[in-house]
Structures are given as structure tokens and as C-alpha cells.
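Of the protein chains in this complex, one is absent; all others appear in place.
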Amino acid sequence: MIKNFIVLLFLFGLGMIFSALLLGYTPDSELNLTGRYYAEHTAQDLGAANIVTAIIVTYRGLDTLGEVTVLFLTAAIVGMLLSTGAGKGKSLQRKLSQSGELLTTGSHLLVPLILLLGAYVFINGHLTPGGGFQGGAIIASAILLILLTDPLYRFSHQLISIVESISGLIFLALGVLGIFFAGGFLDNRILPVGELGSLFSAGAIPIIYSLVGLKVGAEFSSMLVNFSETEDS
Amino acid sequence: MVTIAMLTGFILILMGLYGALTNHNILRMIVSFSVANTGVNIVLVAVGYIHGRTAPILNEAVPAAEAAARIIDPVPQALVLTAIVIGLGITTLMLAYAYKLYEMKGSLDISKFSELKW
Amino acid sequence: MVNAIFIIVIGLGTAFLLGLLRETWRHTAYAVMLAALAVMAWIAVRWLLFFAVDGAAPVDILTAGTAPPFAINLRLGITEAVLMVLVIVCGLLSAVYMKESLLRLGRRAMSVLLVFIMALCGIIMTRDLFNLFVFFELVVIATAGLILLSENKQALTAGFKYLIISQMVSIFLLIGIIFTYHTTGTLNIDGMAGTSADMLKGAGSLAFFLMLMAVLIEAKPFPANGWALDIYESAHPAFSALFSAAMAGAAAVYAVDKLLLITGPEWLPAVTAIGLISFVAANLLALAQSSDRRTLGYSSVGQVGLILVVIGQRDILGDQYLYIAGGILLSHAIAKAGLYWISGLLSQRDLTAWSALRGHPLLIFAFISFIAMLSGLPPFPSFYAKWELFMALAVEGRLWIMGFILFGALLEASYLFRWFGYILKRETAEEHKDAQILSLAPHKLVVILTAVVVGWGLAYVWGEISVYSNLLYALPLLFALSFVLLDWLPAWIKNTVVIAGMVAYFVVTYPLYDPLQLIFAVIFLLGGAVIFLASYHAHGRRIGFYPSAMLMFAGLSMLIVAEDSFHFFAAWEFLTIGSYFLIIRGKHSEPHALSYLVFSLGGAFLILAGFVVAAQGVQLFNLESLSQVAAPLAPWVFLLLAIGFMTKTAVMGLHIWLPGAHAEAETDVSPMVSGILLKAGLFGIMILLMNMGKQQLYGVELTYIMLWIGALSAFLGNLMAAFQEDAKRLLAYSSIGQMGYALFGLALMNQLGWMMAMMFVINHYIYKSMLFLSVGGVAKRTGTREMYQMGGLIALMPLSFIAVLIGIIAVSGVPPLSGFGGRWIFYNAIMSSEYRLPMILIFLSGPIAFLYLFRLIHTIFLGQLKDEHRKLKEAPFWILLPQMIYVAALMVFALVPGLALRKVDAYLNPFFTDHGLNWEGLTITSDYGYWSPVSIMIVIAVIFGVLFAWLLFVNRKAQKVKQFNIVYSAERPFRPETTHFAWNFYAPYRKAMGFLMQPLVTRFWAAVTDLLHTLADLVRRFYTGNGQTYAIQLLAFVIIVYLFKMEF
Amino acid sequence: MQFEWIQIPYALLTLFIVINYGLIMNALVAKIGARVGRRHGIPIYQNYFDLIKNYGLRSSITHGVMFYLGPVFRLSGGVGLLLFVPTIYGSVMFSNFSFSGDLILALYFIFFGTLGMALGAAESGHPHAAMGISRGLSQVTMAELPLTLAVFSIALQYQTLSVTDIVAAQQGSILNWTLFTNPIAVAAAMLSFLGSVMRPPFDVVLAPQEIPIGPPTEYHSSYLALMQTNRVIYPTAKMVIFMSLFFGGATSWPIFFLKIFLIYMFAVFVGVVFPRFRVEQSIRWFLIWAVPLGILSVLLV
Partner (left out) sequence: MSTLMIAISLIFAIAMISAAFVAIYAKRIAIAILAAGLVSLLASVMFLFLAAPDVAMTEAAIGSGLTTFLFFFVLGRVRGEKND
């Protein structure tokens, strides 16, 4: 109890900091320097309609690279963590209630659709809301669906990791091409910028975002698969 | 609007932290942290909001030439996207750790994992 | 030049690439990873050379083809290049080291390692705040992964604690970043720094505060660092090395540095305070540790705290900032990594288990190099860095910072050197006797030795770029270091080289010395060479002896000729360390060597403080400029320096290290540390007094206090010597007394006083060396140092006896030997002094000297011979030879003291108002009296000779009686044990004067030590081990810093 | 002052006079003591007989080299002490070897004999010898202190360390004696004197009852003869110093004889009055009574 009180006390202090931040906050009425630059230059420089996407993939591409690396790391570490447990190696002996016929069939029908949706989301990332991360999550949900209906389904770890690696490597390679053929690392203008609003525009952004989508999808899947393969302890 | 969002965000952070710092159960701590992370995300997005403007996506309604006057600040959104993904990464890791810790001790009480000390 | 972004690209790309390999191709994966790291290292080194050699300007690396602040940019300058080389090379070495573990966990672990290194480089290079956050998160996650390399199950819990903390950190960081962004309109660090200062007031300042705290916490400040310690303790040692050297020591600290660019000097005091608290607290807590890796963890926290202090002080460091921060940082990184790597060779986690290193001189040398780097000892970069740091602090008058740093550094040195003591002296615990504690894998050894080489290399580099001359160019030091390489030679060869070297060096440098220096040079160099004759008795290789001894002599010889404070202090440190290594060689000397070192370093730190306060920023501060120190500072400078030097001469109150250290040392080491080393302190005091003269503090004349201290030391030193049972301790206490006399003489501040001190310097060298050698020789033969267990050895060891006899006559000051000269000058000196009270103590201590001197000769050589000693032989030839040389020297010096002293007398004349002595003819005259050593000698010799001859003639037929042929209360005793009146020899005296023997000083220092240890033990309970508690502590840390910063 | 060969016979002459004087005075004191105690006492010439007899005896045993050296040291100490101090003020003939050194030399040379004696006795291996030395040295540390202080005091007073100069400063009138110009120092020195001659009450070192003759237990025959010689020279030599420093010195032999005798009698009388002290008691006694006087004398000069 004393501990809770102390925590409360300190959180009160933190609350004071927060309230000072809140009270000191005056909403902008105009875009600030950076925001204005993006609003004014994104379209003509990069040719991406979704400015957020442009920022993510190009202007702050290094962050995104880091971000996919975070997932890559997480997937790898989760794999390491869960593959060294006591339960690993034994064959799965869990008795699971078999999913209903309807569900199985339904899922088999749904999975391709979901995958398609995911692909759509990341391919159109430079035009509409959504992109690699959202698309990747959607792809992973297809995998999730399969796992839910058939917990004993084995995915090829090798396949997942190859998809993950290849897409990551291409992402990097495209970034490096930017050094030689455009303004710098991760510059999307290695391909023509194209016409604002069309699918094949914004230089390498759609490709990169698709790669990110694939990679993220693979990484999410890998995590899910790893978790689902753990044993009861 | 912004104020409400931001306030909500801050309250979520504080609540999340309270939960994380007072619950002994590791899973609950992780849950609490994810609440706090959501709060952070809300605050981040709220900071970029400008009253009466639209999402930073150019289309017929928002032509490139007027963008500067029509859209809200896209930067915080980009940051939040990254933050969410990173948050997921850490949460996942914590979950995996929680599982292994449970395997080790048969318990999820954080106070039982204090052999390393002093 | 390869674009530095390729460091990141290669790191990441290889990490991705490894995913393509089959899980089973582990060796391939390992090779690929090493290759990638090597390429990264190569790129970083190329850049480093580009900056360092060509002096290129920093380059900006743009991404996305857009200029900052609209896209992320990286920057690469010399700082970044150095840090990246550090990170990558450390990573590469750790990867080599962790070979087995990495192969066990497979390619995924290797990917994680690569990403870890890459992310650290990212943190170092990036100029974008949010990018910094991303890289930090990468580091966190990678850490959580690499912790799995450990074989310690508990590592898992440590990793989880870190995750909890990083959740909190990321919350603070994100909130801070976004509000800072809102205020300044940019995420670029340079962009923020460019905005006007007013923008970061109010809410902006708060936002910055949160950000700074978050980054600071990654640097693991006390007390928000429990998690880090747990990681240090439980992770794979090679990862701990990385985590300490690369993550905390390089990346996190540099991130703090970058953040502070934003606000200018406003937050520097807070960072200083946090760093300072961390430094002192961590080192204090480390005192109570018994686990090696946790100790290193604490030390790491401390070192990073020190770097934070440097960062916090950068506004006053100017051009020196990078030099200082870099010196400390690199020393820390190399040393800590090296120590962690060594710890990986051991299977036991107790500090005492490191005794398994004994018998591996290379590893011990590595260990020494590392702890020297951590303690900031010359010639390593941290030494130069600390010196410059203190110079700057002193100029600004930030003396309390300096004080805290010195205190912390002393604590740090104490546990590090205590540990070293364990290595050399502790027995392996009984239960581990059979266990193989040490396992030496070649690749691990290579890694460790690389660190040693790099450390020495940096020592060279730092010397090169310092404003002072490179210490590594000093001939004596190189001579000493060469013995590290020659240590495989047999001892007698090395000994010959040593003697030849010392004599040759003296001959070569002879013209450089003024008369005062000459006296010391003769004692240090020629005198040292004479003592080394005794070292011929040792067989085998005597690993470690010659490097240590020569280090001490190198320090001594550099001390004499040092002209500026820097070189003087460096020499001082060399002789301190060298002598420590010598002392700890004794069988039971572990605790004594430690207390010697702690006192010596404490004294050295005071000297350092005194010098830098005096210099006031003048870099090549000539020792003679001490006389120009201005009024309000001068007495304080005097005080600091005086106490520092007096620690070395072991004045009463600061003496407790001496008896044990001198007594437990080896036979030929005792004379070195007693006969020679103590003079260094006197030399320092001479330099001090000669240049600063009399100083007053609050109306008290400091030399007067010194006079009292000298008198007290003389009195109590002699008194305690009288009550010792251990022969070498007796001599050691006697040294305290003798140094007291010398100090007294100096403090008289007249020419005769100084002449007396010089008499004592020479005399003490001769007779104390002689006595220590002969007592050492006896102890060697009898196997004990307890005097009451000896007795009657005169017949068996006549030469040793003669040495002791001559010695004690000389020490006691009885004519005709040279000790009398000292007394005679003493009386003449005090005649012209206005102070009379302290003399009384000196008067009293004279006769007391008789007590212990008689006891020494009586209980060892006279009285009853013990049965077990009946077949003893005379001491070894090589131990006797120097003694006989000393006997001769003593005679010569007794006859013609002018030989040594005339020139000094003339040299000292300008410094004092009173007259010196008149050396005309055979009679030496002063204003008050006269003294003719030759006449005295002749008169006494004639009387003595006539009587002796007559007695011999009359009793020529006398036969030696049996041992027990004595009248003993009408009985004949049969046991020598009961008949040898020796133990507690001065019982009546103890009854009368014993109250003075209360070990008050010892008790005082013991209480201080206890207090520190208890405090450490108490405070460390703060780290409960509960991850949640750690998180609460973190929160509390942030809030408390906030309250301090905002309210006050 | 320079050495000339003629000084050797002069010095021997001094020695001869002092020995005879010492022998007679010792006997006289013993006689007086006996008469006071209503005993007959020894004949005045007894000491001569003893000495000559002992010189004539040959010993067939020795305990070792130091056993030889002990008496040699002892007597060298006594003779040296005597010869390093000018005996008769103003007389070139009897200023002996005082050119070798000043007061300090004398002061430190006192210990030469003591040390040698202690060494010699100790080699006999007899525990009583060791015990006696232990006591003697313990006591002497504190007993010497007041003397040292007093000497320092008068050295300061006269601004010289030369004995001759000090004596010179006391000439002219009895009121010029240190006894009157610096009475505190003299008091301290005389108290110290009591301790150093080892007469009662400070004679536990020799301990006539418990230990036959203290440190010299094992000495006999010619060894003893040397010791006996010393026993007449050494106290006299010491008293010469006292006389020179405090009581105006002696300008001729009769004054010399008189002053020495009086100083000696002072010690004898005190011994009759006080009971014997144990060593720690005597140390305390000196510490409480004599040392403060000495300190006072130093401070007041």
C-alpha cells in the first residue's frame, strides 16, 4: 500500500510536468517550418500524394529502415527465446478441439482475399491512407486466421525468413542506389517521379513500401508462428 | 478537441504507468504499458493537429498548391506510425520474456525475479 | 572515401543476409558476420585517419536527397569517427570472444549483434532526434536479444527489467521529442540548437527536460540504474563489455552530449551533478561488492558518471573538451571491456576467485594495465584527461567538483587495487580447489591482449597530442617497461642490467643536477643500485619484480629532474604505483599494500589538487612558480601539497600504512621502500618549502604546524618502535620517527634545519637500508621476524651483527658515527629558531630511540641462542655485501660529512637568511658551536683500541663458556626460551607511557573505512532486484531532478 | 683550537687526577654513609686495593666478543666524556680534547658507554642483565629529558654551545653562575642528575637486593676492573659538565674538587630521604616534577 502511495506521489509529480506541458501548449495555426516544407515540396519533389507516406519512406526513410529492423530483431529474438525452451523438441501432443468444417472452409476462402487486401493497402500507400505497415499487419492477420483454425499447421520458417531477408535486402539495395543515382541514401528518385496521384508514381516509394509490407508481414507472421508453436509450460 | 485528446492521452499515460508500477503480475504490467503507449500515441498525434484542416493526403480536394494552407502537420503522424510499430516490437518481446520467465519460475509475480540485486 | 552510411548499410544488410542462410550453416554465418564487422571497422578507421591525420572538417551525410532539417542527416566528424571505431572494434572483438555462444544460438543472434553495433553507430552519427529514438529502441531490443547469450539463467530477468525501463524511457523520450518539435518546428538537433533560446523556455524547457532525462537514463546514472547493474552482472561478459564500453560509455554519453547542444549551458550543471553523484555513489557501492561482474558494473556506472561530469563542464573546457572526454571515455571503454573479457575466462564469480590468474603474468599485466586506465594513472589517456580537467576546474574555482571526483577516484582505486591484491594473494576457496576455474581459449586471449595493446597505443597517442611531452618518451620509464618484455630472463641477468642501467643513467645525467638534486640522485640511483646487489640472492626469474622496481625507480629519477608540475606529478604517480607493486610482493602484505596505495593515492590526489589550484590554468607550470601563487590561494596550495607529501613520509596520523607495508615486504624490497622511497616525500616537501616558504592560514603559520607534526612523528614513531615484537615493524616505526626528524628540520625553515634534514636523508638511507637488509637476512635464516624467537645469533651471524651494531650506533646519534652529525646540526638549528615547544618532543624521542635500538640488537643477536637455531648459517653473501658497503659508507660519511653536504650548504644559502656552516679545515663550525668529526673519531678510536687491546692481551687465554654457564638465582637454566628476556621487553615503560600507545589513529581510519563499507552495504540494498522497484526509482529520479531543476 | 701532541700527556694527567680523586671521593662517601648508619665502613684506601687486585686478576672465561667490548665501550665512554670537556677553565693544559666538539658532543657521548655496557652485559645471556638494561634504558629516557631541556635553556641563554664559552660567561661573580641566572634550568638539571647517577631512590635499575649487581652480573676480574675504573671516571666526568654549565666551572683543581664533591653529596642526601621508586614510578616522577621545570626553563629564557 505504501508502495502504491509512493507511486501515486511520483505520478502526481509526473502529472504536474504533463499539465505544465498541456497548459504551455498553444496549438499552431500555421504549419511550422518543417511541415510547410513537406506540404509544399512533397508533391513536386517526390510525387507522392500521401505526404505521410512520403515522409515515412523517403524523408525519414532511415527511421523506417530502423523500424523494420525493430520488427526484424523482435522476430529474431522471439524466435531465439522461444526455440530454446524446455517444451521445444517434443512433438505437439495437445488435444485440440477440431475447428468446425465451416470455419475451415471459410478461412481457406478468406485467406487469399485478405492477402490481396494487404497487398492493395501497401501498393497504394503513396496515394491513400495505409501502407507497408498496415498492409503487413493485414497479411499477418491471414496467417493468424490459418493458425486459429488449424493450430497444428506448420509454416515454413525458412520461407518466412527468406521473404523477410530478401525484402529487407532489396530495400537496402534501393536505398544504396539512391546514393549513386539520386541525391542520397534512400532517395526515391532513382525512378521517375511520375504523375501525382497515379499508381506508378512517386519514384521508388511504392516499391519500397511494398517491400516493407512484405517484410513486416513476414516478421509479424514469424512472431505469431513462433508464439503459437510454444508449448504449455 | 486537441486539448481533450491530449488530456486523454496524458491521463492514459499516467494510468498506464500506475498500473505498470503497482501490479505485481507481469502480464498486467505489459497490458498497462500498452495502455500508456496508446496514450503517448494520442498525445503525439494531437500535437500535430491544426484546427480545421484535413489529413495530409493530396487529392482533388486538396491540390498540391494549396497543401500548405489546408493540411495538418504530417510529421507527428509519421512519427507515431513508427512509434506504434516499435511499441509493438517491445510489447512482443516483453511477452516472449514473460513466457520464458514463467517457464523458469512457474509464476508471473515480478517480485519473485529478484535474485540479481544489490 | 567510402560513404559512412555504408557502416549502417553493411550492418543491416548482413543482418538481413544471414536470414537467407540455413540455420545449420552456423560457421558460415559467423564468418560472414565477422567479415561484415571488419569491413565496418575498416570504414570507420579510414574516416578516423582522414580526420585525425588530414585534419578534415566534419562531413554531413544526407539521406533522401533532401537537406536537413527536412530529412534525416548524419554527421561524421572526428568525435563520431573515434566513437564508431571504438564501438565497432569493441563489437568485433566481442564477437570473436563470444564465438561459442554465437554459434550456439545461431545466425539470428549474429544478426542481432550486427544490428546492435549498427544501431550504436546510428546513435553516434544521427543528427535527428526521432532517429535517435529509433536507434535507441533498436539498441534496447538488441540488448534484450543478446542477453540470451549468457549462460546465466538470471540474465533473463535482467533483460526483462531492462524492457520495463525502456518502456518508461521511450514514453519520456517521445513526449519530450514531440513537444520540443512543436516548440522549435524541427527535429534536427542542429536546427534546434539554432533556434533562439527563448523558444525553449517554459513548456519547451520541460519537453527538453524529459528528453534529456530519457537519454541520461540510458547512460545509467545513479540511482536509476539497478537494471543496468543486473545486466552487467548476468549477461555474457563479452556483451557486458560491449554494453559498458560501447553502449553506455560511447553511444549514450554522446547522445547526451548532442542533446545538450540544443540548450547551451543551461542544463550543464544538472548533468554535472548527476554525473558526480553517480561517480561517487557507484564507486562507494562497489566497495561492498563481492561479485566481479557486478563490481565492474558499478565501476562502469561510475566512469560514465565521470564522463557526464566532463560533459557537464564542457563550457569551461574549451578546446580541451574532446581531449579530456575522449581520454576518460576511451580509457574506460578499453579497460572495462578488457576486464569483462578477462572475467569470461573464469568460471567463479567471486572476486577472490580471480586468484586463478596468478601464474599468468600476461593476464596480470593486462589486469594492471586496465585498472591503471580506470584509476587514471599515467601514462594512460585518463591521466592526461583528468589533469586537464582539474586544471580547468581549478581555473573556474569549481573546486568542490574536483574534490568529489578525487574522492570517488580514491574509492575506485581502493576496490580495484584490493581486487588486484586478491589476484596475487588470495588462496582459492577450499571447495573450488579442484575445479578448473580458469579456462584459457586462444581467441579470448587474443582479444584481451588486443585491448592491452590498444590501451598502450592510446597512451602513446594521448601523450603525443598533449601539450606536455609524451611520458612514454621518458628514458627511465622505457627502461622500466622494457623489463615487462624481458621478464622471461633469469633474475641475475636482469639484475645486472638493472644495476648497470641505473649507474649508467646516473653518470649520464650527472651534469644535470644541482647540489640538492645530486644528493637525491645519488641516493635514488646509486643507492638503489647498491640495494639491488642484494637482489642477486634471489633465484629463478622473479617474475614481476624488475618491472615494478624499475617503475618505482623511473618515477624517482623523473621526480628529481621534473621541472613543471605535470611531470612532477606523473613521476610521483609512477613511483607510487611501482612501489605498490613491489610492496605487494611480500607474503602477507596484501592488506598493507592496499592501505599503502590508498593513502599514497589519497596523498597524490591532494598534490594534484594543490598543483592545479596553484597553476590557475598555466599549463606548463614551473615548480618555481609556486612562489608566485597569489595570497588567498597560497596557503591552501601549501596545505594541499604539504599533506600530500607528508602522506608519503608517513607522518603521525597518516602513517598507518607504513609499518605493515615496510615490514611485510621482501628482504631487498624493504630497504628500497624505506631507505629510498620515503625520501621522495621529503624531496617534495623541500621543493614546496623552497618555493613557497612560510605561509599563514587564519593567522597560523603552517610551517609551525609542520614542526609539530614532525616532532610528534619523531616522538610517537620512536615510542611505538620500542614496543614492537616484530623486528621489521620496529624498523618501520623507526622510519616514521626518522622522517619526523627530517620533517622537523625542514619545517624549522632555516639553513641549519635543512642541513639537518639532509643529514637525515643521507643517514637514513644508509643505516635503514643496512638494518633492513641485515634483519631481513636474519629473518630469512630463522624463518621468523618475532624478535623474542631469536637470540644469541651473534656467534652465528657476526657480519650481520656488525652491520646492526654500526647501524644502531649511527641511528642513535652517538658519536663518533654519522648520526651524531645530524644531532649536532639539529641543536645548532634550533638555537636560532623562535619555536621551542615542539623541541621538547624531539628531545624526548632521542633517548627513546635507544630503547628500540638496544632491543633490536639485544633480542636478536645477544641473549640466549635457541636450540632450533644452532645450525644457522650467516646470511647469504649477496645480502651481506651491500651491508658491508653501507658500513664503509657510514664510516666515510661520519668522517667527512662535508663531502656530501658542503655544496648543498652553499646551494641553500640564498634561500635563507641565517648562516650555514663553516666547512674550513677539519672542524665544522656554526654560529654557536663546533664539531670535528675526524678528531672525535681518532680520540675515540685510540681510547677504544688501547683498552680493547689490553683486555684481549690480559685475557688471551680465556675460553668461551657454555651457554648456560651463568648464575641464575642459584639455579642453572636449561631452556633458552625461558632465559631469553625478550618479550614485552619494556614492560615498565609500557606501564608508564603506554597510554600514548592507544591506537587512536588506527581506530580513526578503521572507523572511516567501516563507515564507508557500512554505508555502501546499506545503500546498495536500495537495489532490491525487483524490476518494478527499479521503474519506480527511475520515476522518482526524474521527478526529483525536475523538482531540483525547476524549483531551485 | 688545534691538536698538538703535547695535549696527549696533558690529557693523561687529567685522567690520572680524576681517577684518584674519584676513588677517594667514592670511599669518602661510603665512609660517611657508614658513619651515619653507625657502622665502621671501609677504609679510605679500600677502593685502590679492589681496583689493583682486579686489574691483576686473569679471567679464563668469556661470554663472547661483546662481552669483551662491553667494558671497553664503557670505559671509552667515561674517558672520552671526560676528555671532550675542558676540565679547568682557562687552562690550556686541562682543556683536553675539547677542540673535537662542543657541548652537544658531550651530551651525546654520555650514551656511548651506556650502550656498550648494555651490549656487553646482554651477551652474557643472563636474563637479569637484560632486565636491568630494560629498566635502565626506560628510566633514562625520562631522566635525561630535563637535563636536555636545561642544557638547551642555557645554550639559548648564553647563545653558544661551547662549554668554554658558557663557563666564561659565568666568571666574575658567584651571581653570574647559571645557578642564579637561570635557577629553573639548574633545578631541572639537578633532578635529572639524581636519576642518571642511579643512586636511591632511582637505583632499582641496579637493584642491589633482587639482582646481585644488575647488568654487570657476569663481569669479574679484569673486566670488572675496567668497570670500576669507569665508575670513578664517569660520574666525575658527568659532574664536570654540570659544574661547568651550572656552577661556574672550575678555574683550579681545588675548586674543581670542592664543587664536584658538593654536587655528588647532593645526590647522596636525596637518596637518603626518599624510598626507592619502581621504574614506572620514577618515569612518572620525572614527568611530573622535572620535565615541567625543564620546559619552563626553556620557555622563560
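First chain written, first letter: the chains are A, B, C and D, and each begins at residue 1.
The rule is simple: contacts are C-beta pairs under 8 Å (C-beta built on N, C-alpha and C of every residue); 3 or more make two chains touch, one makes a residue touch a chain.
Predicted model, so just to flag it, every value in this text is computed and none were measured.
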Q) Of the chains that are displayed, which are in contact with the missing one across the whole complex? A) A, B
Q. Pick from A:Gly130, A:Gly175 or A:Gly203: which residue touches the chain that isn't shown?
A. A:Gly130
**Q.** Positions on subunit A where the hidden chain makes contact
**A.** 50, 52-53, 121, 129-131, 133-134, 137-138, 140-141, 144, 220, 223-224, 227-228, 230-233
(Q) By the contact criterion defined above, which parts of subunit B meet the unshown chain? Give residue numbers in ascending order. (A) 1-2, 4-5, 7-8, 11-12, 15-16, 18-19, 23, 25, 27-28, 30-32, 34-35, 37-38, 41-42, 45-46, 48-49, 51-55, 57, 72, 77, 80-81, 84-85, 87-88, 91-92, 95-96, 98-99, 102, 106-108
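Quick note on the criterion: only the chains that are shown with their structure count from here on.
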Q) Does C-D or A-B have more contacting C-beta pairs? A) C-D
Q | Chain centre separation in whole Å, for subunit B relative to subunit A (CA means) | A | 15
Q | subunit A, residues touching no fewer than two other chains | A | 3, 7, 11, 14, 18, 21, 25, 28, 32, 34-35, 38, 59-60, 63, 66-67, 70, 73-74, 77, 81
Q. If you look at subunit D, which of its residues touch at least two other chains?
A. none
Q | In the complex with subunit D, residue positions of subunit C that touch it | A | 792, 794-795, 798, 805, 808-809, 812-815, 820, 823-824, 827-828, 830-831, 836-837, 839-840, 843-844, 846-848, 850-851, 854, 857-858, 862-864, 923, 926, 928-932, 935-936, 939-940, 943-944, 947-948, 951-952, 954-955, 957-961, 963-968, 973, 979-982, 985-989, 991-993
**Q.** Footprint of subunit C on subunit A - complex, ascending
**A.** 3, 6-7, 10-11, 13-14, 17-18, 20-21, 23-25, 28, 32-35, 37-38, 41, 45, 58-63, 65-67, 69-70, 72-74, 76-77, 79-81, 84, 158, 161-162, 164-166, 168-169, 172, 175-176, 178-179, 182-189
Q | Of all residues in subunit C, those that touch subunit B in their complex | A | 130, 134, 137, 140-141, 144, 153-154, 156-160, 163-164, 166-168, 170-171, 174-175, 177-179, 181-182, 187, 226, 229-230, 233-234, 288, 294, 1020-1021, 1023-1028, 1031-1032, 1035
